[in-house]
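One chain of protein is taken out of this complex; the other chains stay put.
Labels run A and B following the written order; every chain starts at residue 1.
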Amino acid sequence: MVKTRENISTKPFSEWEGSIDELKGLVSDKAMTGESMLLNMGPQHPSTHGVLRVVLELEGEEIVTAIPDVGYLHTGIEKNMEAKTYEKSIVMTDRTDYLNPMGNGLVYNLAIEKIINLEVPERAQIIRVILTELTRINSHLVWLGIHGLDLGVTSTMTYCFREREILLDLFELVSGQRMMSTYFRPGGLWRDVPEEFEGAVQFILNIFPQKIDDYEALLTRNPVFIDRTQGIGFMSAEEALAYGLSGPTLRASGINFDIRKVQPYSGYENYDFDVPVGEHGDVYDRYLLRMEEMRQSLRIVEQGLKKLKPGPFRSDNRKYVPPPRAELGRSMEAVIHHFKLWTEGFRPPVGEVYQVIEGPRGELGCYLVSDGSPYPWRVHFRDPSFVHIGALQHMAKNHFLADLVAIIGSIDIVLGGCDR
Amino acid sequence: MEQLYIDLENYLGIGTDSVPEVVRLAIAVLVLGTIFLLAPILTIWVERKVAARFQNRIGPNRTGPYGLLQSFADVLKLIGKEQIMPAHADRIPFLFAPLLMVVSVIMITAVIPLMPNYIGADLSIGALYFVAIGSLSTIAVVMAGWGSNNKYALLGAFRTVAQLISYEIPLVFSLLVPVLFAGTMSMVGITQAQADLDYWYIFLAPASFLIFLFSNLAEIGRTPFDLLEAESELVAGYQIEYSAMPWGMFMLSEFLHAFLIGPLVAVLFLGGWDGPFAEDVPVLGVVYLVIKSMAVYFLGMWMRATLPRFRIDQLMEFNWKFLVPLSIANLLIASFLWELFPEPAGGGLVDNFPRFIVMGGSSLFTLMVGLEFLRRKSVEDRERIARLIDEKNYPLATADQTGVAGD
Partner (left out) sequence: MELTWELVAFLGFAVMTLGSGLMVVTSSNLFHSVLFLMTSLFGVAGLFVLLVAPFLAAIQVLVYIGAIAVLMLFVIMLTRQVMSRPELYNQQMAGALVAAAILFLALLFVLTPLADEIGGDVAQVNAEVIAEADDAPDVDYITVEELGRAFVTRNGFVLPFEVTSILLTAAMIGAIVVAREDEA
């Protein structure tokens, strides 16, 4: 029978196909009978930072339960990476946590370097540190702008994005791409930084401290801001540890834990910087902490810039790192290596590694399993956003709807990273 | 109103007697209403430009010179859009709400004296009329929130009712101070009294001025009081389901209301059209009124660009625990002093100087005392929260229902 317009059953799409029973056990009985209100916040909502869906049970405006529902931005990146060679899948890491492209690239490359035991020249290490710290500032700037927007301060967004533009210009300068830079490679960098790099970084170092002071002048002692953030989304140190929080969200609760200090990578042990730690574990402390982190990142960048000496920008291990272009004309061996690397890719030894770095949002981990083939057998990212969303329910309990927005802002989630 | 029509007739050269009175009034209403309805088109442009400058942007600059035609383009676009009604919406409230909203705001324009002799209707209860009509917009919001069949809209309506009804109280109390000074509720009377006195009531009652301004900002729902449509929480609050021109009508009334706060504050506290030579050249009165209104409007825009939004309980506390007692105290003090220090015979600036000092000073003092209380209270609150957190028994993140936010 041919399907005609008539015999296709048409259902008005306003009819909700699901049933409220799906939520049984997650919300209180009152919500099931309609006594308290069930509110679907997201996935299309201005302040769920992308496509987070939170099912709220509201008693008036007070939140009884907040059930986060993730997965709306799932793009299968991890699975996709299994079908690409190690080097080719770097480009996908940028797209997970899209506010931290350099950091994602760094952790993935560190994992590869760890599994094949590849040395990275010092110049590359320093540039990696500079760029990752600038990415951290970039991420915090976006966070601050959006956090302000969530709380109703429309101006922070434009101020922060103005400064972010300078950073994005720098990323474009080094990698040719503003956001999805794909700049780090196993064994070093894609190419050496251009001559203007040092000047551009110096420019950032010159103007940013003043800008950060400006943001603080707008918010830190603003009574409405303080009222909206102090005592909100409180996590005690024990709870924060129990929920596996990390990064600024953990440190705001008073736990001094920073991967850069605890398990230094890329030569972080050579830099002198402080790790700010909060004491109250509320939204306001997280705010103060991130502001201080931006200043500390600038300190690291400044030291890095001083250390920056001319030298090789990637390892000369030809089995894993392509030879310089000039060598191809002279050496047959170089041509073979080049050909092998770009057609087949390299084959790391069988094994598995787990590498963590301190991302802007927290502990960013990469779990990599190699079966000896040119393709990773399994890549998994431990993204802090995912873990932090898990604590949302606890943090939002008995707060107002407006506080939930502040809390979501304060844990600084990026759904691209969470859902991958 | 009559004056407006007579002037129009003189300008157009029509005989007065040939037209019946009702038609004359209708024409005058039409002219006046249209002037005020067109005002938002300009003020939206001003607001966009000023907000853009605050936020390091340029603002509209493509449509027409300096982007002046942007609002016209927006209106044209809105007229051309499809009007969508959500499923299971309550039709009549849903469709009537924008209409009622616009009507309630336009009705306010009737009692604003534009210049000497120019007013829509010189009601003997002008000030009260403004408050009464202003309360109509609450109904429109509730109708919109209810009719939309949307939980966000409903939450927006809840907030609106709580907010608007609460803030009417300090509004009325601070409004009573200029009424008391002028001895009349007529807007013309209040303006005339200030013009006769050679000084404005803001100097006598700065606290009332500020309370009136803030409660008005809350009434129209502008930052930091924009909880009715808090976009980061309720997406758009009561207007979430509206599209096309009904939405445009909400926007129109919102901007018109925001703009009208300027003239109202100007009339009550800044002397309205009063200014040099305003009595001789009435057109100057309009200029003065617009300048004063825009100054007040600018304050609103400034706050909008700077301040975060209150939370609903903080909003209520700010009103009930600060603005209401302060406005009552202010009214009492102002009325006592007004009786204790009668107006000197001269009525000039110099003769009135001691009165300025006493009345303005006491008003400011009241304000300062109130603010000091507020400061102590908030410091205390913060210390309490910090202490509770330090003791690790902060009630908000525990399982039981009681909490700091709830009490």
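Operating definition for what follows: a residue touches a chain if its C-beta (ideal position, glycine included) is under 8 Å from a C-beta of that chain, and two chains touch if they have at least 3 such contacts.
Values in this document were obtained by computation on a predicted structure and should not be read as measured data.
Among B:I92, B:A295, B:L332 or B:V369, only B:I92 touches the chain that is left out of the view. Contact with the chain that does not appear here is found for just one residue of B:K151, B:R222 or B:R355, B:K151. From the set B:E47, B:E168 or B:E254, the residue in touch with the chain omitted from the display is B:E168, counting the whole complex.
When the whole complex is considered, the residue among B:A52, B:L136 or B:A386 that touches the unshown chain is B:L136.
Residues 22, 88, 90, 92-93, 123-125, 128-129, 131-136, 138-139, 142-143, 146, 151, 154, 157-158, 161-162, 165, 168, 185, 407 are the ones on subunit B that touch the missing chain.
Just so we're on the same page, only the chains that are shown with their structure count from here on.
Taking each chain's centre as the mean of its C-alpha atoms, subunit A lies 43 Å from subunit B. Subunit B contributes residues 51, 54-57, 87-88, 151-152, 155, 158-159, 223-224, 226-227, 230-235, 304-314, 378, 382, 385-386, 388-390, 392, 394-399, 401, 403-406 to its touches with subunit A in the complex. For subunit A in complex with subunit B, the residues that touch the partner chain are 12, 14, 37, 39-40, 45-47, 58, 60-62, 148-155, 157-159, 162, 218-219, 222-228, 230-232, 234-236, 239, 279-282, 394-395, 397-403, 405.
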